[in-house]
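Sharing a structure, written as structure tokens. Questions coming.
All protein chains of the complex are present and in place, except for one that has been dropped.
Moving on to subunit A:
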Amino acid sequence: MLRYVLRRLLTAIPTLFLIVTLSFFLLRVAPGGPFSQERGLSPEVRANLERVYQLDAPLWRQYLSYLGNLLHGDFGPSYNLPDFTVADLFRVGLPVSVQLGASALVLALILGSILGIVAALRQNRGVDYAVVALATAGSTIPTFVIAPLYQLVFALTLAWVPVAGWGGGALVNKIGPALTLALPQIAIVARLMRGAMIEALRANHIRTARALGLGSWSVVVKHALRGALLPIISYAGPAAAALLTGSVVVETVFAIPGVGRYFVDAALNRDYTLVMGTVVVIAVFVIMFNLIVDLLYALVDPRVRYD
């Protein structure tokens, strides 16, 4: 097992290297640069800026120097927010996004699973239809509709929570964004769980277990659920990576100081170093969670072995 983990971590290095290299050069293909703006700069001023940020060096040299800095854990300064280094921005923003994403993930896994199991056990009955309808609505209504609706009802009309803002991480400020993030995930998990559970309940070993006279609770939880968890785990890996690294819509609408917005803002602003930083962070999260998923497989499914 340990050897497997080590091997996976080692293969992650060339993967990361490839991602960094590709992103670095793809970014430079995009027209415009960090200093293109409504108010044009005189050529002299532009030249000064490019010299200060070493953008005047040949591209290959910029690439090598970026790679060298990266190996030392230096993501460089942000071009558009020069008061901060990319690392600074992540130090402040990532904990915020992770907190929200983790809350949403836990909510989604627990609520989604319960809904899915209940629906599967009551297949083609009222409860099942209600869950399916809810799941469809949850995954089709976009967050940019849900978020303002939440603000309108719970903040403006009922005045239970603030409209937006992080409030230093106060619970009342987190409810809205966490729920908005969680809702579509709850819907997806519920649907996955329902499908997997229905299939698992029809499997031969379950029929055998029932025939052997095991109680229905024990059949569902010990045997069927274990098999049904596999698709949930495969989904939860990438979903966790996406949730923990923030969402641009939720963070913008709720004015949350997370890192989700950087993915879009930095790319639009041609903030090369910040884009590269976000790419590396997302890549690391995805690689990490894929590994966790694979390890969980082995834990849940006795047929999977990594020796």
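The criterion applied here is as follows: a contact is a pair of C-beta atoms (placed from the backbone, for glycine too) under 8 Å apart; a residue touches a chain by one contact, two chains touch by 3 or more; residues count from 1.
Operating definition for what follows: contacts and distances are computed from a predicted model.
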| item | value |
| --- | --- |
| Absent chain [UniProt protein name; select from "ABC transporter substrate-binding protein", "Acetolactate synthase", "2-oxoisovalerate dehydrogenase subunit beta" or "Heme exporter protein C"] | "ABC transporter substrate-binding protein" |
| Hidden partner chain, touching residue among A:L2, A:L71 or A:A159 | A:A159 |
| Candidate in contact with the missing chain, chosen from A:P14, A:P43, A:G126 or A:P302 | A:P43 |
| Where the missing chain touches subunit A, by residue | 30-46, 48-49, 51-53, 77, 80-84, 89, 92-93, 148, 151-152, 155-156, 159, 162-166, 251-258, 261, 268-270 |
